[in-house]
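What follows is a structure written as structure tokens; I'll ask about it next.
Only one protein chain is missing; all other protein chains are in place.
To keep things simple, chains are lettered A and B as they appear, and every chain counts its residues starting from 1.
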Amino acid sequence: MDLIRLSVVQRTLRLILIVLALLFTITPLLWIISIGLRPGSQAIFPISILPSSLTLDNVYAVLFGPNAIGLTPYQNAAVYGITAAVTTAIASSLGGYALARYDLKAGQAVLIVILALSFLPAASRIVPLFILLSASGHYGDPLFVTLAYAAGSTPLGIWLMAGTFRQIPIRLEQAARIDGAGAFLTMRRVILPLAIPGILVVATLAFIDGWNAYSLPLILIPKDTAQPYTVALQAYIREVGFGNNWSLLSAGSLVGLVPVLVVFALLQRRLVRVGGLGSAIRG
Amino acid sequence: MVRRVVARATPWLLLVAPLVLLFLFLLLPYLLTFYYSVTGATIGHLSNVPLVGSANFQAVLTSRNPPFPGVLFVTAAFTVGTLVGSLVLGTVLALALYTVPAGRRSALLAVYLIPWVIAGVVIGYTWKLMYDPEIGLANTLLEAVGVSPVSWLSDRATSIAALVVANVWAGYGIVLLVISAALANVPPNLILAGQVDGAPVARIVRRIILPAIRPAVLLAALVALVGGLNTFDLIYAMTKGGPLYQTETMALEMYRLTALKGSIGQGAAVTVILFTISLLLAVIYVVLWRREARKWT
Partner (left out) sequence: MNKRLMALLSVVTIVGSACNATAPASQAPASQPAATTGASQPAASAEAVKLVVWPRNYTLTQDPPFQPVTKTWEAAHPGVTVELSGAPYDPQFQRIELSQAGQISDVPDIVQLDNIWLGQFTEEKILANLDSYYASWAGKTDILPAYADSTKWNGSQQAVWFYSDIRLLIWNKDVFKKAGLDPEKGPATWDDVMADAQAIKEKVPGVVPVGFPAASQEGTVDRWYPYLYMTGSNILSPDNKTAVFNDAGGQKAVQFYVDLVNRGYASKDLLTQEADAVSASVFSGKYGMMLATVGSGLSDRPEGMTAEQFKATIGAIVPPICAGCQQATVAGGWMLGITEKSTHKDLAWDYIMAVTDGAQMVPFEDQFTRVPVRQTGLADPSKFATDPYFGESAKAAAVAHFPPFIAKYTGMIEFIWTGIQKAVNGDLSTKDALDEAANSVNTLLATP
């Protein structure tokens, strides 16, 4: 913002703040890299901040060594994330539109309750979902676990989409209607393009929730070939590393970090771009 | 005539898909949970369960391992800590970035957002390593300046704070993002007006900018609050709620009672209590939101 001029002192303060925040954010990741990429023999007390040699042995062990988790858990997580993203985007758009365009008193109350429910940790749904899924014969089916996560992201998604849709002037819709366009066409040609930034935000949030899912798959996806990497990693660290083999743990965490960082790097423009989130929250 | 019926039904038709999804996977499980909270269900005994009235709630509220006020305190401390930490850090940083050119600002925002996209378990392990008494960076740095090592995660005095730091690290990015977006949308005229009056930067921030972004701050506060209350994976990976329940929030107590101990009735009781608190917070939030929205229309 070029409007505000800062004095030298203020500039320095700003710089210090930005740098400190950068350090705060990056340092734990650097430490994980430092421990994960050094030989296990160097990961003991007293420890040097910089390793004297680097090795990929730990990463290799986690991915391909004995009892390794392999690449399947990552594929699983990707599938679950995308499914959750698509489901949430659709559900949130429909719900958000309804809420934005129609004044439904009942809808408000329901939304408050649902919002309150989404405050609760996903883990609190484990047992009832277990019972419901078992009773309907779907226990162990990852699709339903993914839908459960989508349901968790949807309330906030509806809220955000409602905000997005409120931004779109109703005159546009009315104009299209006057021109004879049916509801569907209006939706597709007029509204959706304007709502895309909001939809992308909601989809990204849901993807992250689905990709990072842990507590529900932990109990509800017992088959290890269908588990996401969060569960596989935890089991691996517990069994092979006894919970305190830091070399393996760090290497495993690194492996868990890289894919999500790649995806994030690709999508961050959209997410960070002021327009997208800004319009969503203005409502 | 038909058209009118269709027209009136449209909003509900639209809502069918999300409502079905929410009902099946969100509402119904919780309804079941509320039901189980008044039964004596255990993992080994889930059908034909006896109704036990408020026995589960009594057990939870009067339990000695852990004492309920303790769990409440840990939950409150952790949630408030996360909320305040994320809000303060996010807002201050957003203000600092406000005057940075857009290109650099986007790049920095992307970096600050990185922790937010990492899985809770992985964040837990990352910070567990940071806090490790032997090879953690925290103690290594302490030793470099001659201070004796601290058991961050097992020491009663530091464990909750250590967890809060990790959770703030995880969540402040989204707060930062929301407030940055709001800042970018502050009408320049307001700021120009302030400058014309010769106001110093600090006053412009306080009197003009902060009030202008209040809705965004509210939204960010909501996200941060949910992030604090909701947190399970991170704490579980770091301390499992221990040692001796000193880091056990209600979320963890619910999991422990349900999945580890098998007392589904008691776990459900904890969920009900947590839901009551959440409902209260949701109502307060909506009230605040409405009041804010009214100011701007």
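Everything below uses one rule, namely that contacts are C-beta pairs under 8 Å (C-beta built on N, C-alpha and C of every residue); 3 or more make two chains touch, one makes a residue touch a chain.
Source: prediction; values computed, not measured.
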| item | value |
| --- | --- |
| Contact partner of the left-out chain, one of B:L13, B:L244 or B:L280 | B:L244 |
| Residue, one of A:P39, A:G140 or A:P259, that touches the chain absent here | A:G140 |
| Contact set of chain A toward the excluded chain (per top definition) | 44-46, 66, 130-131, 133-135, 137, 139-140, 219, 222-224, 238-239, 242-245 |
| Residues of chain B (touch criterion as defined above) contacting the omitted chain | 43-46, 64-65, 133-134, 151, 153-155, 239-240, 242-244, 259-262 |
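In this section, only the chains that are shown with their structure count from here on.
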| item | value |
| --- | --- |
| Complex contact set, residues of chain B against chain A | 10-12, 14-15, 17-19, 21-22, 24-30, 32-33, 36, 46, 89, 92-93, 96-100, 106, 108-122, 125-130, 132, 134-135, 137, 140, 143, 169, 173, 177-178, 180-185, 188, 191-192, 195, 201, 204, 215-216, 219, 225-226, 229-233, 236-237, 251, 254-255, 258-259, 264, 267-268, 271, 274-275, 278-279, 281-283, 285-286 |
| Of all residues in chain A, those that touch chain B in their complex | 1, 3-7, 10, 13-14, 17-18, 21-22, 24-29, 31-32, 35, 43-47, 49, 87, 90-92, 94-95, 97-98, 101-102, 104, 107, 112-129, 131-132, 144, 147-148, 150-152, 154-156, 158, 183, 208, 211-212, 214-215, 219, 230, 233-234, 237, 246, 249-250, 252-253, 256-257, 260-261, 263-265, 268-269, 271-274, 277-278, 281-282 |
